[in-house]
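Of the protein chains in this complex, one is absent; all others appear in place.
Letters A, B and C name the chains as they come in the text, with residue numbers starting at 1 for each one.
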Amino acid sequence: MEQIMPATGAFSLIWVLIALPLAGAAVLLLGGRMTNKWGPYLGVLTVVGSAALGVVMLLQMMGLPAEDRSIQQVAYRWVFADGLSVDMAFRLDQLSMVFVLLITIVGSLIHVYSLGYMEHDPDRRKFFGYLNLFVAAMLLLVLANNYLLLYVGWEGVGLASYLLIGFWQVKPSAAAAAKKAFIINRVGDVGLGLAIMVMFVTFGSVTFADVFGQASAASEGTLTAIGLLLLLAACGKSAQFPLQAWLLDAMEGPTPVSALIHAATMVTAGVYLIVRSNAIFDRAVWAATAVVVVGLITVFMGAIIGSAKDDIKKSLAGSTMSQIGYMITAAGLGPIGYVFAIFHLLTHGVFKAGLFLGAGSVMHGMNDGVNMRRYGALRKVMVITTITFFIGYLAIIGIPPFAGFWSKDEIIHAAFEKGPVIGALLILGAGITGFYMSRMVAMTFFGKARWEDDVHPHESKAVMTIPLIILAIGSTVLGMALLFWGHIEEWLEPVTGIATAPSPLSTAATIGISLAFVIVGASIGWIMYLRREVPITAPRGSLLTRAARRDLYGDDVNEVLVVRPSYWLSRVLVWFDRAWVDGFVNGIAAFVGGFSGRLRRYQSGFARSYALSMVGGAVLVVLALLLVRLS
Amino acid sequence: MNTVPWLTILGAVPLVGSAVVALLPKGRDLIAKQVALVFSLATLALTIVVALQFDGGSSQPFQFIESVPWIPAFGISYGLGVDGIGLVLIALAATLVPVVILAGWRDVEDTPDARGSVKGYFALILALETTMIGVFAATDVFLFYVFFEVMLVPTYFLIGRYGGPQRSYAAVKFLLYSLLGGLFMLAAMIGLYVVSAQGGQGTFNWFDLAGMDIDPTTQKMLFLGFFFAFAIKAPLWPFHTWLPDAAGAAKPGTAVLLIGVLDKVGTFGMIRYCLPIFPAASEFYAPVIIALALVGLFYGAFVALGQGDMKRLFAYSSMSHFGLIVLGIFVFTTIGQSGSVVYMVAHGLSTAALFLAAGFLMQRNRGSSLIADYSGVNKAAPVLAGFFLFGALATLALPGLVSFIGEFMVLLGSFQRFLWVGAIATLGIVITAAYALRLYQRTMTGPVGPGLEGIGDLRGREITALMPVVALTILLGLYPAPVLNVVNPAIDNVMSSIGATDPAPVLGSTGTSSEGTEQ
Amino acid sequence: MNPANYIVLSAVLFSIGAIGVLVRRNAIVVFMCVELMLNAANLAFVAFARMNGNLDGQVVAFFVMVVAAAEVVVGLAIIVQIFRTRRSASIDEPNLLKY
Partner (left out) sequence: MSAPAFGMHLADVVPFNLPSIDYRLIAPILILMGAGLLSVLVEAFIPRRGRRPVQLIVVFVALLAAFAMVLAAAGSRAVTAEGSIAIDGPGLLLQGTLLLVALLAAMLMAERMVDPSGDAFAPRASTLPGSEDERQFTQRGYLQTEIWPLFCFSVSGMLLFVVSNDLLIMFVALEIMSLPLYLLAGMARRRRLLSQEAAMKYFLLGALSSAFFLYGSALLYGFSGSIDLPVIADQITAKPSQSWLLMIGAAFVLIGLLFKVGAVPFHQWVPDVYQGSPTPVTGFMAATVKIAAFGALLRVLYVALGGLQWDWAPMLWIIAILTMVVGSVIAITQTDIKRMLAYSSIAQAGFILVGVVAATREGLASALFYLIAYAFTTIGAFAVIAMARDSSGEATHLSRWAGLGRKSPIVATAFTIFMLALAGIPLTSGFIAKFSVFTAAIAAGDTWLVIVAVLASLVAAFFYLRVVVLMFFAEPGPETATVAVPSVFTTVALAAGATVTVVLGVVPQPVLEMVANADVFIR
């Protein structure tokens, strides 16, 4: 096992990374109205503070030799009993480092953006409180040094997501979506919980160090079980098949939330979990395969849904599912995949955040309308948004040299290393990506204006556009930066194991093929939605389209298989409880009462009947005594 | 051994307070409330003093031991003493009583058809506190029984005099149901005494009884007597139907004490009496009990999912949680049992948060507890909704809150012993989330319901009452050591007394945490 | 003759008395039947005294007579009072107390 260094220097402040936003959340949520004025700014500051601290730590870490970059800080003994001992302890290594930066920097940008986006919302204080809470929980998730603490962060982000999806609770749809998200995530949490239990009974500990250290000693069956359970958890959090249904509804939340939680960070926690647990998956072939399968399925589900939705956010959500599918697939490929899963995760975090915020900026100008069929020709009125969005577009479909190109290409390549089928499928997925993204851009920024009458689109103000610009820059350079300057493989290698370097020839081939597919898909999109006028009311569409509009019947399946049966069961049990369990109890009481009523009739009030019972009793007693004596 | 009879003092303070309050002249309601609050706070302070003196590390699991012969004719003594388990439960009671008093400040006045006087209400609550302290501190089975039964009387009056429309039915049902269990326990207790008397003078002293070896057949009979009483108290499926009625009819404050503390007497009794005194029988019946616990866990959760009445919903959710607690006790693992005790405390706190918040809400809407009568409260009373949500989250054991630690330890302990039991039980967390959040969704979200626009948000007094509960739930969730430090030794004691050992990890690791701890 | 016969006779008398208590309505008659039972007991006592050859039984008989007399006084007082109130000595009449 790799050795773990005590926290020194800036690292002694690891806990502060979490404490800052947590404190912000506490102040904002408990502070009450008095914090309405300055609250939001405090919220921004705490996250920016963490970001700055994160950067400092990065610098210090880069100063260290690679093998000393796994730092641990133990706060105190948290949960313990005979045989069980879990610390409140943090672990900052290369993997968590990149996550810290992603979360805090993207988080900061989105906080700033929200200052503008939520300006007029009466509850913006709460909003920032929740955002801070989310950042704190997410940081805890990636900084935990053991699975139980990770679990806390895991459900913490779930809570934040619940609160933010349901931020506009007055809308029943929002409230329902929030509940749905939480409950489906709970299903995943069952997986995580059980995985932790299996780990404990197997290794007697739940810290990363102990588990990974002894993983080699455990039987493959156990490891497979753990792996599958972790996969279940990942599916819940990362909206992978079969637990994908919640993500699209989650778009009920304010757009910055969608950008931060449901695009950049939280939904990628599943990828983090799998990559973090690479020691398990490396030794559990079947689990890894299952990961790949799930990933592939989701790639296409997301892509298809994304292609059919007219709601810009839902379309982006579908794309997010699909992109995370790529990451999950990569994570399932084993050592060669882990690095690129994370790589794609980072780039995607940046450009998808940019896309979402761009969408938000559009909605902001369109009175929060989300229907792309009522958009069109916005490039004229909102230039910055258009440009930044377009950069994000280029990044996601993977046009060199934009960020997405590098990461996605690496994944596709790694997939080919593992098996041509996987690679082929991923390339096909890339093509579809090109299609739906082009469709989105075309419908939104090009073609004729199909705006509703009272809508007067306008460019958002600087506080919103500046983050867009920064993210656009990120979308442009991040890929190259991480690859050529940051050497992300070597950086992550101590955590994820050796990534075999791809041979240049096949690289060229894959690049060519995938680019071709992307361009084909993209052009189809452009042609379909620019040549002909986009109808304001959606055409009936093909069977697939209609299925896709209904999220490929994900909800219906859940409804039929889970929701209805459980409500039916609960109704039956309620009846059973009243009629039988309680009925039995009351029945006894009633019986005794009736018995009493009948019995007292014998007290007829006639002295002679009393005498009779006396004499009768006497006879019985005599007989009884004689019987006892004679027998 | 210590010279100051701390526990007696601890129990006496609320009793004195109760007497003082009861003897106040009529009409001095405000003073009555203040006096009651002062006494309950004094009790809390004393509890803290005691808790601070308690030495978790000492080899002697029971501390603050007092013992005075009471009825030598039957070997009965007035014996008090607490181990970690008793201590935390006493602390729980001492914490909740002031909270309830503060929360119920205007309960009586605000009841449209109040039966009893204001001072009576608070006097009863204080009297109840005494019995609660006594029942957890008794080290003499007879004394325990006395508190166990006497406890019913104030509760009976609290429900029957101050409750809602169904109060009379509920109170009688509660009392008879509890008495039924109590009487069987009495018979078993006497049997135990008779058995102990076979070696000369019989005794009710827990320490002697726990060490006694009784032949298995007798054990099984006596165990049933005790367990039946505790199963009704806890309440374990299918002996639970009194709880929804009682909780539904009682005032929120009363319900909090009822579910939060009184019912814990059942699970407490299982750990303290069933296991150490009847180890063989416990082992014999464990499978059945575990099955019942599992049934209760899911049964309660599903019925809660289908409830249209908040108070009844809370009752059923508690029933489900008690299933979990009992499960943790009878899997005979240290982790499971520690978890059960932690969960007892956690459940007390979460119940208080949820029930009191709901109570404040009902008070604002003519005491209606029908979910259908509420909608969109979050808009009208955001703070109230916030506390309500917190209560719901505490109920569904959100990680980071103390209930999570209890729940997870129980599940882990069960999984450790019986893989499938633990696995199945874990599925429960989904249903719990379902009904908790469904409740919040139906009452707090959406457009503001008719007649709810005007309801004011929580007042200072109400927030003050809820704050300590919330704070404790979070603090103990992040730093449960104060509880675990005292509970674990006690649990080790129980485990050794039943001669159970934890299954070792497959790879036989020591289980100590990563290198970090050593530094 | 065999003193056992006296015992039998007393038993018969006792039974008659008992049956009389059960079947007769008039309070006086019922009461007399009780007296009959007492006297059956007396007869038994005396007969047994004879058989056992000690005086106790006979002594008892005297006491019983005295007691019976006292009983008559009390009993008649009560019955007469009832009769005066209700104009009837039937013991089925007073039937207010029941169930």
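Following the convention adopted for this analysis, contacts are C-beta pairs under 8 Å (C-beta built on N, C-alpha and C of every residue); 3 or more make two chains touch, one makes a residue touch a chain.
Please read these numbers as outputs of a predicted model, since none were measured by experiment.
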(request) Going by the touch rule at the top, give the shown chains the omitted chain contacts. (result) A, B, C
(request) Have a look at B:L37, B:I190, B:V295 or B:L427 and name the one touching the chain we're not showing. (result) B:I190
(request) Determine and list the chain A residues touching the chain excluded from the picture. (result) 592-593, 595-597, 599-600, 602-603, 605, 607, 609-611, 613-614, 616-618, 620-622, 624-626, 628-629
(request) With the missing chain put back, which residues of chain C would touch it? List them for me. (result) 7, 10, 14, 17-18, 21, 27, 30-31, 34, 37-38, 40-42, 44-45, 47-49, 51-54, 56-57, 59-60, 63-64, 67, 70-71, 74-75, 77-79, 81-82, 84-85, 91, 94-98
(request) Could you please point out the chain B residues that touch the chain left off the display? (result) 70-74, 113, 115-116, 145-146, 149-150, 152-153, 156-157, 160-161, 167-168, 171-172, 175-176, 179-180, 183-184, 186-187, 190-191, 193-194, 197
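Everything that follows uses one rule, which is that only the chains that are shown with their structure count from here on.
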(message) As a quick test, compute the distance in whole Å between the mean CA positions of chain A and chain B.
(response) 36
(message) Report the inter-centroid distance (CA atoms only) between chain A and chain C in whole Å.
(response) 97
(message) So in the complex, the part of chain A that touches chain C is made up of which residues?
(response) 600-601, 603-608, 611-612, 615
(request) Provide the residue numbers of chain A that touch chain B in the complex, in ascending order. (result) 4, 6, 29, 32, 72-74, 76-89, 145-146, 148, 151-152, 154-156, 159, 162, 166, 169-172, 174-176, 178-179, 182-183, 186-187, 189-190, 193-194, 196-198, 200-205, 207-210, 214, 217-218, 222, 566-567, 569-571, 573-574, 577, 581-582, 585
(message) Show me the residue ranges of chain C that touch chain A in the complex, using the header's touch definition.
(response) 18, 21-22, 25, 30, 91-92, 94-99
